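One protein chain omitted, others in place.
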Amino acid sequence: MSVIQSVTASESGKDLLSRFQATRAQSEQLCKPLSPEDMTVQTMPDVSPSKWHLAHTSWFFERFLLQELAPDYRVFHPRFDYLFNSYYFTLGQMFQRPRRGLLSRPGVSEILDYRAHVDAAMATLIRERGDEPAVARLVILGINHEQQHQELILTDIKHVLGSNPLWPAYHDKAPSTASPPEALQFHAGVDGIHSIGYQGDDFHFDNEGPGHQVLIRPHTLAHRLITNGEYRDFIRDGGYQDPALWLSDGWSTVQNEGWNRPLYWGEDLETLFTLAGPQPLDPHAPVCHVSFYEAEAFARWAGYRLATEAEWELAARQQSPQGNFQDDGLFQPRGLEKDRGKLGQLYGDVWEWTASPYAPYPGYEPPKGPVGEYNGKFMCNQMVLRGGSCATPQDHIRASYRNFFYPHSRWQFSGIRLAKDLPG
Amino acid sequence: MSVIQSVTASESGKDLLSRFQATRAQSEQLCKPLSPEDMTVQTMPDVSPSKWHLAHTSWFFERFLLQELAPDYRVFHPRFDYLFNSYYFTLGQMFQRPRRGLLSRPGVSEILDYRAHVDAAMATLIRERGDEPAVARLVILGINHEQQHQELILTDIKHVLGSNPLWPAYHDKAPSTASPPEALQFHAGVDGIHSIGYQGDDFHFDNEGPGHQVLIRPHTLAHRLITNGEYRDFIRDGGYQDPALWLSDGWSTVQNEGWNRPLYWGEDLETLFTLAGPQPLDPHAPVCHVSFYEAEAFARWAGYRLATEAEWELAARQQSPQGNFQDDGLFQPRGLEKDRGKLGQLYGDVWEWTASPYAPYPGYEPPKGPVGEYNGKFMCNQMVLRGGSCATPQDHIRASYRNFFYPHSRWQFSGIRLAKDLPG
Amino acid sequence: MSVIQSVTASESGKDLLSRFQATRAQSEQLCKPLSPEDMTVQTMPDVSPSKWHLAHTSWFFERFLLQELAPDYRVFHPRFDYLFNSYYFTLGQMFQRPRRGLLSRPGVSEILDYRAHVDAAMATLIRERGDEPAVARLVILGINHEQQHQELILTDIKHVLGSNPLWPAYHDKAPSTASPPEALQFHAGVDGIHSIGYQGDDFHFDNEGPGHQVLIRPHTLAHRLITNGEYRDFIRDGGYQDPALWLSDGWSTVQNEGWNRPLYWGEDLETLFTLAGPQPLDPHAPVCHVSFYEAEAFARWAGYRLATEAEWELAARQQSPQGNFQDDGLFQPRGLEKDRGKLGQLYGDVWEWTASPYAPYPGYEPPKGPVGEYNGKFMCNQMVLRGGSCATPQDHIRASYRNFFYPHSRWQFSGIRLAKDLPG
Partner (left out) sequence: MSVIQSVTASESGKDLLSRFQATRAQSEQLCKPLSPEDMTVQTMPDVSPSKWHLAHTSWFFERFLLQELAPDYRVFHPRFDYLFNSYYFTLGQMFQRPRRGLLSRPGVSEILDYRAHVDAAMATLIRERGDEPAVARLVILGINHEQQHQELILTDIKHVLGSNPLWPAYHDKAPSTASPPEALQFHAGVDGIHSIGYQGDDFHFDNEGPGHQVLIRPHTLAHRLITNGEYRDFIRDGGYQDPALWLSDGWSTVQNEGWNRPLYWGEDLETLFTLAGPQPLDPHAPVCHVSFYEAEAFARWAGYRLATEAEWELAARQQSPQGNFQDDGLFQPRGLEKDRGKLGQLYGDVWEWTASPYAPYPGYEPPKGPVGEYNGKFMCNQMVLRGGSCATPQDHIRASYRNFFYPHSRWQFSGIRLAKDLPG
């Protein structure tokens, strides 16, 4: 079993090279508005400097492909294996994650040279051997890996800029004000025995399989995401002061961290830090940057629950992934324009916290080799999120895609969709 | 919905009182070998002093029953609500858990007076109103609550004595050496659609329900627990040095805590601290005091996995709860005497870590009121354990009983049973 | 050079034995009001359990005298060298100080047996060899060492009981209310070149010597200690809110610890925890349990400074040590009865913070051997206090006696005397 279950014929050869090059270019494009200083800072252990992301994604290609498959390849720098390995212990020791922001060297310019060096060798490798399924699989894995780091580049730089008392802007694309959304409507989901997990021949991550049957009980799902205004009602109703609404670990976190609002909200509950700098809080836009604890407490307060990942996947499978993605260049969730007679905002805008702990699917085994550390070893203590966000590339997401974060994490673009049991 | 779903007729009246009194007496009996100094110490935040357990269980009856149902009841001390509330925020603020060991007063003697005061008032209440189902339900909840703390009294004092360089003994009942166990045999479990969760009319905790259907895939379960000798093979094979065997959070814990063997093992891997003091490590007795991380890594190393809680429950339902329990007075797991043609050691000896995150069953809602904080708010970040241990009262356990601890916890009597998928 | 510079003839023989026995008995007498639980608890790393003090002082005699000088002596327990060594690294490793409160065993009863065992062997040793100066010196050192721990027994149990929300009393000897003190008067001290440090033939600690000349500039000293009422004026004038009054490290401590009043003051500034339990704060009694930072900030606020240790010693040398000591059995500072035409309260009541960092006197060298770790290695980062307190035995103190604590420490009986420069 491998991280990439298979690769379609169409991905090989020239198409693969251009997709590789487009992805690599996009990562650098996302860093264009940033200064070398911006790209160096790490504001908390979860955050990595932008230049680290640019280097690490290159290291991934260098280490998993070039060092293995290109006999003449000359490593760019003998210490980069140590500096830019993220968490692959089977490949050796690595620089400590919480100290990434202490490294001024290599600088942005040297890292761009590193990228060019890797890109040139990769272009040769893809041209020469891109038709081989084993090679193509790894290239596509590297592309998908880099797309994940594109999202992290945006997520992390938002934390860097948002931790600065000056609240500087990344760009000037402020979203337009959303129209008032319709009242929440609840659509019945499918129930009974169904299969979930990836089923098909294209790329997907190992954690999306094996496909397997699940038993779904009768339930409904909200037709849209929860808005800032709705979440502000929860705050004003004393949500952050009432322990009865919270999981025990959530309540501890609220107390220890002094949380009383989502990340990036101003104290006045009227202002929001965005990648376009401070903006008036739009009550009709989806609430974002809440933790699982907050999403779960909100749902309890509202008299609902979060969806399970299976419920979400079965609903999402009925749509193709369309929505507000990284491709739109806004990097901020948008209000739902209008009810289209189906579930809205399933894809894009914000990752939706589910009620499902991140656990292996029945029969799951991690791939052999270092790539086995990619997903499987994180299947404990985290919760599944679904659907992608405004920072996710559109062609990166699928109905079966499983993202995962610790329940206290909220620097991601993460939000809330409600669900409810139906009488069985 | 309530924590106690129902109570059988037989529990009312005189039977209830004698069961109440027997439980209360047993808690004090467990503390008989302990000095006031022993009963005062807290060696880590998870551990509570024995005298705190004696007081808190009394407070539970005082606060949930006497203050609510006995109009003439006079509270023993006005500050005990503050000192001995564990985690019921809906009842007010409480003394910080990690500081329980800083309280020399009230002393053991005053706490025994507190117990007598509560017991007298409870006896009156049970005599007068024990036939009322609502009252009986709360009494039975209090009894079960106290049984849980009996296990904690033993578990916690083991940590207190085991943290002392003198390794003092609690009693002198060392287990006899176990016979070499038979090689592991794997018995096929039931598969297909089955119901799990409590179904019946007797007491059970809210987290055991609602009963619901689950889909079980073909699998086998080991006929016995993993032994010290088998676990020592894992250690000697470098198990604690190989990151590929561990979940990411498990590996961090191993590194940060410097783990290289189970809790209470001597560095020589030949000695064990037990409640009977230091003893030669018996290779044929079940391994105990391992965390979920260690159980999971051992299973991976051995080429198996842990059972899910549903698989475990369906197997356990075929037996009545018999085994090595608190009632035996040994407080140490024992080797499996002989293969009885069925799964052995399901009940008693050690709590068995399962592969299942502790999550609400479909349709679960916590009970209304303070008692709603009993179980539901912990349904995040923890793993389910099943079957009870040598420190559990035999009449406390059931096939549907769900215990839960954080995956790094190992001061409990917790061990390992392996499982494996069968081709579907 | 030795910790004890010399010993007078009068101390030898029978007198020495009775003094030894009286000191040993007094330590146990001080623990009489305490339960085994009280004697077990450690509320912060600086505090040691009472039973640890009882054991450690016995260990001192066992290790420095009996193991060295009594060939037939049988150690009471082979692990007590490890458990009850405080900080003598040259004697081997020791149990970690912050974990002393985690040891329930040995219990109080066993430690009293330990004391009796040591006392019997010491009585024999003193009878047989107490006339030898080298032996007598060590006995007297051990007696003085035990007197220091008597003060710590009181100081530490005050912290244990004062950290308990119940504020339980150690005894019932509340001080009577003090009369309003006279306004502060300032008496000129001696100036010019003078000798300080111990000069004589009796016991003294190594850190009191060598005697040496110092240059004193013209100054005055306040005729009494600062009172609670005067300190409360500082608080009400915003003393804890004004960074301009504080040393930088002091201000950090105030912020980090949330200090806004002395230790053991109630939030209302009207109540005080004492060893007699909560009492109305007496505005005329000396302020106590302030850190050096607070003493220094108070002095700056009042327009004065603290005395240097040389100024203090030269003034104190003109009086014999009389005042409110442990011998009075009150364990609480008292107001100054009346002006006696000289500096009052120099001895007893509270240790007086001086402006002098604890540094070696010119020419100081620590004694050879383990006893060299007694004082010298602490000559950094601490401040000198002078005069003894209400918890100090009267025959333990001298004008040349140097106590020392970190500037943030305030669980000691420590207070404030003001001084001021005179035009030179």
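We call the chains A, B and C, going by the order they appear; numbering starts again at 1 in every chain.
Quick note on the criterion: contacts are C-beta pairs under 8 Å (C-beta built on N, C-alpha and C of every residue); 3 or more make two chains touch, one makes a residue touch a chain.
Treat the numbers as computed from the prediction; the structure is a model and nothing was measured.
Enquirer: For the chain that's been dropped from view, list the shown partners it touches.
Expert: Per the touch rule above, the missing chain touches A, C.
Enquirer: Can you tell me which of C:L184, C:L247 or C:L269 touches the chain that was removed from the display?
Expert: Among C:L184, C:L247 or C:L269, only C:L247 touches the chain that is not shown.
Enquirer: May I ask you to list the residues on chain A that touch the chain which is not drawn?
Expert: These residues of chain A touch the chain that is not shown: 35-43, 51, 79, 82-83, 95, 101-109, 160-161, 163-166, 168.
Enquirer: Which positions on chain C touch the chain that was left off?
Expert: Residues 87, 89-90, 193, 212-215, 217, 243-244, 246-251, 292-293, 296, 355-357, 359, 362-363, 372-373, 377-381, 407, 421, 424 of chain C touch the chain absent from view.
In this text, only the chains that are shown with their structure count from here on.
Enquirer: Which chains does chain B share as contact partners with chain C?
Expert: In this structure, no chain contacts chain C and also chain B.
Enquirer: Just give me the whole-number Å value for how far the CA centre of chain B lies from that of chain C.
Expert: That pair's centroid distance is 47 Å.
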